[in-house]
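Here it is, the structure, as structure tokens.
One protein chain omitted, others in place.
Order of writing sets the labels: A, B and C. Residues in every chain begin at 1.
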Amino acid sequence: MSEVISASALRELMRDWLRQGKQVFGPRQVKPGLVLYTRLTDPEQLLVSGFIHPSNSPKEFVFPRHEVIYSYRFEGKDLQLLDAPDSFPEQIVLAVRPCDAAALPILDKLFNWDFQDEFYNRRRQATTVVTLACLSHDDSCFCTSVGLGPADPRGSDAMLLPAQDDEFEVRPFTEKGEASFSGVTRTSSKQAGTPSGPAKKFDAGQVRTYLSENFEGPIWHDETLHCLGCGACAYTCPTCHCFDIVDEGNAAGGIRAKNWDSCQFPIFSLHASGHNPRSTQPQRQRQRLTHKFQIYPEKFGDILCTGCGNCTRNCPVNLGVLNVLEAMKNGQPL
Amino acid sequence: MIESLRATCRRLLETGTAQVVIGYGQADPGKAVHPVFIRRPEDADQLTWNDQCYPNLVAYLKRKEVQSLGKAAIVVKGCDERGLIVLERESQIDRGSLYVIGIVCGGVGNPKLDKCKSCGAHRPRFANEILGESSLLQDGVGQKWQALEEFLTKSPSQRMAYWQNEFSRCLKCYACRQVCPMCYCERCLVDKNRPTCIDTSPTLKGNFAWHITRAFHLAGRCIGCDECTRVCPVGIDLRLLNQSLAKAAEEQFGYRAGMDPQAEPLIGSYSLQDKDGFIG
Amino acid sequence: MSVPQTFEPKIVAFVCNWCTYLGADLAGTNRLEYPANVRIIRLPCTGRIDFNLIIKAFELNADAVLVSGCHPGDCHYTTGNYHARRRWMLFRELLSTLGFDLNRIHFTWISAAEGKKWQQVITEITEKTREMGPYPYLAIPDASVSTVDHGESTA
Partner (left out) sequence: MSRIGIFTCWCGENIARTVDVEKVAKAVAQIPGVRCSVHYKYMCSDPGQSMIREKIASERLDALVVASCSPHMHLKTFRKAASLAGINPYLVEMANVREHCSWVHHDQEKATGKAIELIRMSVEKVRRNHSLQPIKVPVTKRALVIGGGVAGIQAALDIADAGHEVVLVEREPSIGGKMAGLSETFPTLDCSQCILTPRMVEVGQHPLIRLYSYSEVQSVEGYVGNFKITIRQKARYVDVDKCTGCGECWNVCPLKKNLSEFDFGMGYRRAIYVPFPQAVPARPVIDKNACTKLKKNGCGLCEKKCLAKAINYKDQDKIVEVSVGAVVVATGYQLYQITQDQANSRLSGYGEYGYGRYKDVIDSLQFERLVSASGPTGGVVKRPSDGAIPKTVVFISCVGSRDNAKGLSYCSKICCMYTAKHTMLYKHKVHEGQAHVFYMDIRSGGKNYDEFVRRAIEQDGARYYRGRVSKITEENGKLIVRGADTLAGVSLTVQADMVVLAAAMRPAKGAEELAQKLGIGYDEFGFFSESHPKLRPVETNAAGVFICGACHAPKDIPEAVAQASAAAGKVQVMFGHAEMTREPEIAMINEQTCAACFSCVHTCPYHAIEKAEIRTPKGALVKRTARVNPGLCMGCGTCVSVCPSKSADLEGFSEEQIYSMVESLV
């Protein structure tokens, strides 16, 4: 037995949410060949099939790429500080891939371990995450290698599993999830099958050992020299969370804002002195990998990667976490 | 063809003509093609060539890590080679100490990319060595500015709306900059503060300022490899901006970047005949 | 667009020190009246006037921008204005592709002797801009550029 909802009922439900002034986000075909998680203003925009993974990640619904943390205005000779808005409308992120949802509990730790980021937390509280289990995967997917899977509940308030006849089985995991679907599902005898994920591609434990032993290993230079140093991987990664604080202003006033940043940019680690502790791209790649598979796990327990494969899909030169990890496994360069 | 490429690579490394060969590699036929840096003759077999060889490897010549590998040989398509010519004109490369392996290219992508349909440089012209003689793609007539001309049928306000839409997606990941063989500044203008010419924030304002600057800094320099457009993770068609300047350069000044090694840079030179009808 | 009754266009003029600035001085010496909406930024030469400045002016809600310098052949620095002219030729193409309103950006040659022309140019630009109304160069104000609101691509 299971609770199911039809595609049409789901869209009807979306319509209700929009009517109630909730913000709804989900996968959407932005242009031919390009699917992105975006804000949805019309249920018809929701995409629930025909794609593996959107090119971006839903992290920006709780951790925007640009967030004003305060602004200021000159009043004659004195300066007036103005708080940025910190209450956010209720929002539902729909048809999120389980790998993307699993990133959220990981980010929760980062944004709360010492300083509590109110902007993040308030957005997070206002957010309900409804995942869509994966029926298919591509060469870039490797959720199963980091302890997740195509229907893993981590980070989900509720999950939709595609069933027959254009229906979805609804599996709520939290009260938020319950509330979101109460009264709109019907009980069905059918049960959606458990989808199978990609084959396991490496062992995270071995990777961690390898990293701790090969800080100076040749693999970095051999495998990552062709990295161009852009932020396409970090900015479409559900777990990357580095940000920069910038001031932008003029004679009247200005803002202080939190912008995404990437450890792959040369200036990310550039010192005022002109010295750069990570002066080459391989060193920056090493930093990214080590942070994800050694440093972060040691500090927070979780691997800072959910195997979504976006870094590989979005890399201009077909470099991604996976290529390097596989190279580690078979120990020799491509 | 691939075999002769690998043979050349071996020869260059053995004879010491080059310490590194920059080319395209592939773990195995199924796997994705990516740039490789061959430093030992025995690794020459990693080299490959097929219609998935998109990246313009010239972009790597500006990288210190790559320069430190020593004297380089580089695999270029005819279109990539135009980049070499611009870089040489801008004293970024010493053509003498660079060995260029030109590959006659029938166009990349499946289906072929638009740029290949009107490329006009399928066969490298200045390479030290030219490999392959693939059946050349016929240059499509009048296809060159097709995308742009279609776009320009929109009204100005429609265009502005279009770009606001596109740029609102920009993440400022700078893939467009990093992949561009012509973007070699050690400190990009967007990373300069005091003053901040370009807001670094990925707001509409900051994104417009960035993309206007990126495009205009390529005026008379963009070789139309369209890599910026190919790699954009959020699918912004930067090609339109590059093309509008390339078209102006060609139609108003008879200038095509990277075609004539002797040509004066378009910006940085002037002519008394330059038309100033728009100046009151 | 609804134009507030009190709309006074903001016009930023980037001018060269040796021709147009002196032309404006001459307009003053001859007491040639013109609207008070223009703000002159004096640079040595049109060759120094960079496209980023023009964009910055629009970012700061200039309703129109004027770039003006010595007539061809008159450049105090012999060729600065020729270099500038070529850059503008190309820059206008880019602005046009981006859908900028080219009626908001004006280029003129005004010599040190053309105080009258300065008066006319400023008067015309001010009146024209007043009619066109404010120029929100980015119709979507920054705040509303929700980084999560990806509009449908019209391409």
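Heads up, the rule we're going with is that a residue touches a chain if its C-beta (ideal position, glycine included) is under 8 Å from a C-beta of that chain, and two chains touch if they have at least 3 such contacts.
Just so you know, these numbers come straight off a predicted model, no measurement behind them.
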| item | value |
| --- | --- |
| Missing chain: touched chains present in the view | A, B, C |
| Contact footprint on chain B, counting only the chain that is left out | 90-92, 184-189, 192, 194-197, 217, 264-265, 267-269 |
| Where the unshown chain meets chain A, residue by residue | 74, 76-77, 250-252, 274 |
| Sites on chain C contacted by the missing partner chain, in the whole complex | 10, 12, 21-22, 24-25, 27-29, 31-36, 39-45, 47-51, 53, 56-57, 60-62, 73, 75-80, 83-84, 87, 119 |
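Note that in this section only the chains that are shown with their structure count from here on.
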| item | value |
| --- | --- |
| Chain located farthest away, centre of chain A as origin (C-alpha) | C |
| Chain A, residues touching no fewer than two other chains | 30-31, 34, 36, 65-66 |
| Residues of chain C engaged with two or more neighbouring chains | 147, 149-150, 152-153, 155 |
| Residues on chain B engaged by chain C in the complex (per definition of touch) | 148, 151-152, 154-166, 168-169, 189, 197-198, 202-205, 208-209, 212-213, 215-216, 219-220, 234-235, 237, 240-241, 244-245, 247-249, 252, 266-272, 274-276, 278-280 |
| Complex contact set, residues of chain A against chain B | 30-31, 33-34, 36, 55-56, 65-66, 225-226, 228-232, 234-236, 244, 246, 248, 257, 259-260, 262, 265, 267, 279-282, 314, 316-319, 323, 334 |
| Chain B residues within the chain A interface of the complex | 25, 27, 31-37, 46, 55, 59-60, 63-66, 169, 171-175, 177-179, 187, 191, 196, 199-203, 227, 230-231, 233-235 |
